[in-house]
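The structure appears right after this line, and notes come after that.
Just one protein chain is left out here, and the rest sit where they should.
So that you can tell them apart, the chains are marked A and B in the order they are listed, and the count of residues begins at 1 in each.
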Amino acid sequence: MPNRKLTLPLALILAAALAVTLFPVFWIVMTSIKPPTDWNAAPAIWVPAEPTLINFRTLFNPDAIREYGVGGVSQSATAAVLGSLLAAITATVLSVGIGLFAAIGISRYGSGGRATPLIILSGRMFPPAAIAVPFVIIFSRAGLIDTYAGLIAIYVAVTLPFSTWMLNSFVNDLPREIEEAAMMDGRSRLMAHLTVTIPLIRGGLFATTMFVFILNWSEFLFALVLSYSNVVTIPVQLAKYVTATAGTLYGVQAALAVLAMLPLVIGGYLIQSHLARGMTFGAVKR
Amino acid sequence: MTAPKLELIGLRKDFTGGAIPAVDGVHLTVAAGETLALLGPSGCGKSTTLNLIVGMEEPSSGDIRIDGRSVVGLAPAARNIGLVFQDYAVFTHMTVAQNLAFGLSVRGQSKAEIAKAVGEVAELLGMGDRLRARARDLGGSELQRVAIGRTLVTKPAILLLDEPLSNLEAGARLTMRRELRRLQREIGLTIIYVTHDQIEALSLADRIAVMSAGKIRQIDKTATVYDTPDHVFVASFLGSPPMNLVRGRIERGAAGPVFQEQGLVLPLGAVAAARIVPPGEPVILGIRPEALGLLPTGDAPLQAKVTLVEPRGPETVVTVETGGVALKVVTGGAERPQEGQAVGVAADPASFILFSGESNRRLVA
Partner (left out) sequence: MMLTKPDLSEAAPLAGGTAPALQVDGLSKRFRSTQALDGVSFGVPEASMTVLLGPAGAGKTTTLRLIAGLDRLDAGVITMRGRDMAGLQPKDRDIAMIFDNLALYPNKSGLENIAYPLSLRGLSRMEAKARAAEMAKTLHISHVLDRLPKTMSGGERQRVALGRALVRDPGLFLLDEPLSSLDAMLRIELRAELKRLQREISSTFLLATPDFAEAMAIADRVIMLRASRVVQIADPQTLYDYPADRETARFVGAPEINLVAARFEPAEGGRIHLAGAAMPVPRHLAAALVKAAPEFEAGIRPEHLALAEPSTAQISAKVVDIEPLGLKSTLTVNNANAELRLVLAAAAARKLAPGDSVSLTLDLNRISAFDKITGLRIA
């Protein structure tokens, strides 16, 4: 409905929905700046009276937290942050890059017949837990266990169906005549796709990249079972903040979670203007 | 005297960001049982007017009255208007009978009442034997009938049809127009057609309101709008091909006023409106292509050259150039000149219409 006014009931519903969605984020951000005494105080402390950056310092200097009488953190999170960046970025670039050309092939040239998109997606029909163990066996035989190459390979394998499927729908939405017009105007097939098709699905490309990056960035199961010591990612590191003396270090966990959120928030902000559909409006008659 | 079925009073709609109002002070009265066509090109404001009547949009100012009662602010469902969409909006997973019954069952009527009403409407539409057919198996004109029937079943005060025939093939359009005329006669409902197709308007409506730029340019009986357009826009929009419109000025000739534009000089002695125009005044001369005829060059009042020949089957549209002015002439199918050929043109001044060059309105003596 065009020009629909924001009425009071509508505003209330929206506010409630926002509160439910944003509450966990609020809680994590607050916890990340709480001193250890406030972490699991009862009754709960919503906003700390004395906010501190100790949790963030502890991430990269495990001994920092000792000034509060809490000890037992052994490992800096630096390796995990770098490991996550390496695995997630590389896997996302590969997955989206391969998926993009697969999507164009399927959409424009019917590559592999009509069932191809479904067959590709079928790889995702197993629960990851069910295939994790076979992968451990295969990877250990192949010497890929506890290597970034192995982790990236499995990330690409897992997310490629999503990127192909998503990009395929964006390419399908783009009228093929636009790139064919470029072929008539003097482009070869390949150049028509590179200079016309891909720029015009830019929005979809960003959205897919973001989505695949989130999947890779937050993946826990494979990172856990396919690594011992060389390879470590943020989700795995998060699980390590449990000590015998002080129990779970909620504040430090929250601090790492806040750090992990940052690239997603920044990325989301940067691409949001590209996410709008309707890029091709006006190009064709409807 | 009873109130008219529908009244639009000073209706106006501004859209944020729009340079001009989409609907700009529209006054319109539709009598009960009348069929009116709202005719205009895309972007003229007719669809917005329709949305305002139905209640999908609220007017910026002005009033909409049905049976004398203002409906502004009422929800679409409370206005008792039946709207038939351009793309039918028939539920294809249901049968014809289920589609027809839909409006009544959501209103919670009893099964017996619904069955009776559905039967009546199906009979009226000549679809009595198609009630069990699945809507997805229907052809275009049958779908259109179901769409209309689904609306009729709820007994609306006014039936609004939005480009009802534009999705049909040419042949089905012809049949459907005939069907619609029969329906009009039989049910006597108040009907408004919103269309950009002059054929639909001419063949279905008692009266036509021609719109452009958010304004109604003329509203009158169908034949009157066609024969004596009040506004240059109306003249340019009706007829196929539309009226020749030539910008020029009135001069005093030896035998009364003449129209002059470049090398074209036409005596206007027979045109009463020409006498009230002061010499030198800019005017627009309107001549229906059917009022012009081609002659051998010798005995014709105007000498011309053929620039374009468009055959149409029973007749031919010939574009000629005379005195630097292009004119379209409709001739019989048999007499077809060659492009580039010299011909004579005869004009019947009795059919000429003069418009003011400034206001674009028709000049009346």
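Following the convention adopted for this analysis, a contact is a pair of C-beta atoms (placed from the backbone, for glycine too) under 8 Å apart; a residue touches a chain by one contact, two chains touch by 3 or more.
Here the structure is a predicted model, which means the values were calculated and not measured.
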Absent-chain contact - pick from A:A115, A:M184 or A:L262: A:M184
Selected from B:S240, B:Q262 or B:S359 as touching the chain missing from the view: B:S240
Positions on subunit A contacted by the hidden chain, ascending: 175, 177-178, 180-189, 196, 199-200, 279-285
Touching residues on subunit B - with respect to the absent chain: 41-43, 169-171, 174, 177-178, 181-182, 185, 196-199, 202-203, 222-223, 226, 236-242, 288, 290, 308, 310-314, 317, 319, 333, 336
